[in-house]
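One protein chain omitted, others in place.
By letter and in written order, the chains are A, B and C; residue numbering begins at 1 in each of them.
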Amino acid sequence: MKKLINDPFDVVDEMFEGFISANDHIIKPVGKRSIARLESPIAGKVGIVVGGGSGHLPAFAGYVGKGMADGAAFGNIFASPPSKPVVEATVAVNGGAGVMYTYGNYQGDCINFDKAQDQCREMGIPVQSVVLNDDVLSAPKDQASKRRGIGGLFLVWHVAGAKAEQMASLDEVVAATQKANNNTRTVGVGLSSCIVPANGQPTFSLADDEMEIGLGIHGEPGVKRVKARGIDSVIDEIMESILADLDYKGSDVALLVNGLGGSPAEELYVVYRRVKQICDANKINIRFKHVGEQVTALEMAGVSVSLMRLDTELHDLITNAVVDTCMYKKL
Amino acid sequence: MKKLINDPFDVVDEMFEGFISANDHIIKPVGKRSIARLESPIAGKVGIVVGGGSGHLPAFAGYVGKGMADGAAFGNIFASPPSKPVVEATVAVNGGAGVMYTYGNYQGDCINFDKAQDQCREMGIPVQSVVLNDDVLSAPKDQASKRRGIGGLFLVWHVAGAKAEQMASLDEVVAATQKANNNTRTVGVGLSSCIVPANGQPTFSLADDEMEIGLGIHGEPGVKRVKARGIDSVIDEIMESILADLDYKGSDVALLVNGLGGSPAEELYVVYRRVKQICDANKINIRFKHVGEQVTALEMAGVSVSLMRLDTELHDLITNAVVDTCMYKKL
Amino acid sequence: MANVNGAVVAKALVHVAKKVEENKDYLCELDGEVGDGDHGVSMTIGMRAVTRAMKSLDDSVTPAEVFQAAADAYADEVGATIGPLYEAAFAAAAASAGDKGQLNEIADWADIYDAMAKSIQVLGKAERGDKTMLDSFFPAVDHIQALADKGGPLVDALSSTAKAALDAAIATRDLVAKKGRASRLGDRAIGYQDAGATSLAIVLQGFADGIAGA
Partner (left out) sequence: MANVNGAVVAKALVHVAKKVEENKDYLCELDGEVGDGDHGVSMTIGMRAVTRAMKSLDDSVTPAEVFQAAADAYADEVGATIGPLYEAAFAAAAASAGDKGQLNEIADWADIYDAMAKSIQVLGKAERGDKTMLDSFFPAVDHIQALADKGGPLVDALSSTAKAALDAAIATRDLVAKKGRASRLGDRAIGYQDAGATSLAIVLQGFADGIAGA
């Protein structure tokens, strides 16, 4: 196993320690596995708490800072955090205007965040949750609430953070975040699995001439395995799934070409090239774009493409945003 | 071969096309393989031109924008660009105050940049070059001019860009860059090789229980192959080489923990944790730190650590810098 | 076999932890076929925390206190889906044990297993046939409840119950996953044995052997 680690069972604690120290100009620890913006709680600002399993950096903790999240809870690798660090983060970021949880739709996260939400509400902190489900291929359209959250969360949280920075109310932040989620779709393709450190073996194996389409962000198998082929035709297939699920034609969009961890940036730009061609052909206007690793699955090779349809509010929130988080910045 | 590409011989052209389009709010193409900041030439500002083989993003083209480089030339994968795109970039960024080339010490780059420099000087553009050689293990100390340039270029260019933004003269920019380089040391460790797309095979092979110490950024073998072991002890060895080469004790430093491409961010933070412990033990004060993929070797797994010793000028340049380039931002 | 008092239950849990950790890679492999490959890791993390908790208890502890300590260990360290499910299950076991000083009867364990399985269902909302740990737990509960009526040695009952759980875990190969991450795979999940159902069988076997050995 080729990893820059010590005992695989210590990875998350040691990573957490390094993360805290490397970002001590932006965040502070507020528990053994929870962090908050240095300046939190910010009086009158809705606090945004994110989280999920580790292994997805920059998601989720990398987005704590100005313009995105106020706090985050770290789980074990690919395992939702328990409720306790979520509660710790909630308490730390509550500036009196309430707290919004936002996370991907996975059973573990739903159970643990809901538990934290119950506890915090009992403590008198108003908490609302927006659960993200952008992964088109993880369930059919008529069961969209079963879909999981993947790369699109980067775009949705960009909106959420910007709205909260404007000192909007909890209901307004929740409404903007929900709208952003409703207008976001993602499809991914994987070329290799990844290795959960304490497991030590690749989660699944792909032959050298195979790709998985519709996989998630945990190195898990996708919804179909196809023969490897030129990436343009794979992107065509991905974009077709996205465009068939929501009407983007003629719209303004925000776009993310997201590396899953093991694919070089050079390749992500090859992908962006094709996505842009398809957008042009469909009169889709790219108003905001980002190419990079945002929501990863350890060292998995692959890419996902996310599109968010923008109305004026979403457009202005995302394009005017100034973001200065641990791992993502926008001037 | 697991890559998000079409014909491997088209990778660089397609990557270039995607890069241009994805960053069209920051840069413009000024040739088939050359780019410049949108606003260039900037009257009175020294233009900084960087470049080298492709396969190292964010280095080198990813640093074009405010606060770092003004122009860049793209080579083929791991191959220096020819002189022509360097000349194109030079002409595009020359705002009358002259142009500085800065690149890593590789034979191909030296030959091609020197050729471009000759041509541009003949055209009447004042050009100076600062060649970077931070890689401690690539040659003994008494032959430091033979050392190659690797991850430390991120720190050096951070300084160079900041100095040029202050509208310093060409000589001043060159002097600050040279000083930054003289105070920067890097050592890397690789866990796996990478695949040059048109080659299709890993450049070298490492058994599952082997690591290469002292490797460069081209997936080439390092200076010694060691048994894989816990990363803390590997980082101890790396840091020992760095600290033995330059006296950092009690100094202020800027620090980069650089992912080579295939190692997850989580692991880079595990590395940072150890580097920080060693700095603390040696009374080295980290004034600027960055953890992330900056100077990569395609999908190679591994990490390099760079330290730059800071005097007041270097300290202020790097900590006060505002950077808004294609792939690196600092607020 | 000693009296199954709190100290014996605690020792049994340490034995369970050992068995789970021995099966870490196997459980990850099962989870990797259709899920995210971490189940063996999550269970090991949880069971290591349980072991630590057990070692800090003194011998006068009640079975309920032991189970509650296990619940707390899972609550703090595990997360994931399995963390809150086992937390709930151990908490339910504690409630079921109540203020009993010993759990010497088959009926005690039938009640405990039943309470555990039910609490998992309340929290996770899975049904029989959804290809989850309940597909080995419910058959095990049926089995031990039948034995409780018949009577016999406790250790044999616990052991055959664990065997029933394992058979049922193996039978999950034929099911389509309806809950959890694997549910996204639809028919592709057929043929793969559910990781959580398998680890539950290992846990039950660990109880049986741990109590027998105490």
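As a working rule, contacts are C-beta pairs under 8 Å (C-beta built on N, C-alpha and C of every residue); 3 or more make two chains touch, one makes a residue touch a chain.
On a predicted model such as this, the values are computed, not experimentally measured, just so you know.
The shown chains contacted by the absent chain are B, with contact judged over the whole complex.
When you scan B:Ser21, B:Ser80 or B:Thr184 for touch with the missing chain, the hit is B:Ser80. Of B:Tyr106, B:Trp157, B:Tyr248 or B:Tyr272, it is B:Tyr106 that touches the chain left out of the display.
Considering the full assembly, B:Ala198 is the residue among B:Leu38, B:Ala198 or B:Val226 that touches the omitted chain.
Residue positions on chain B in contact with the hidden chain: 9, 53, 75-84, 106-108, 111-112, 115, 138-139, 146, 148, 193, 196, 198-204, 216, 218-221, 223, in rising order.
We take it that only the chains that are shown with their structure count from here on.
The chains in contact with chain A as well as with chain B do not exist; no chain meets both. Of all the chains shown, the one with its CA centroid nearest the global CA centroid is A. When chain centres are set by their Cα atoms, the one at the greatest distance from chain C is B. A straight line joining the Cα centres of chain A and chain B is 28 Å long. Here the spacing of chain A and chain C, counted between their Cα centres, is 33 Å.
Shown for chain B are the residues that touch two or more other chains, of which there are none.
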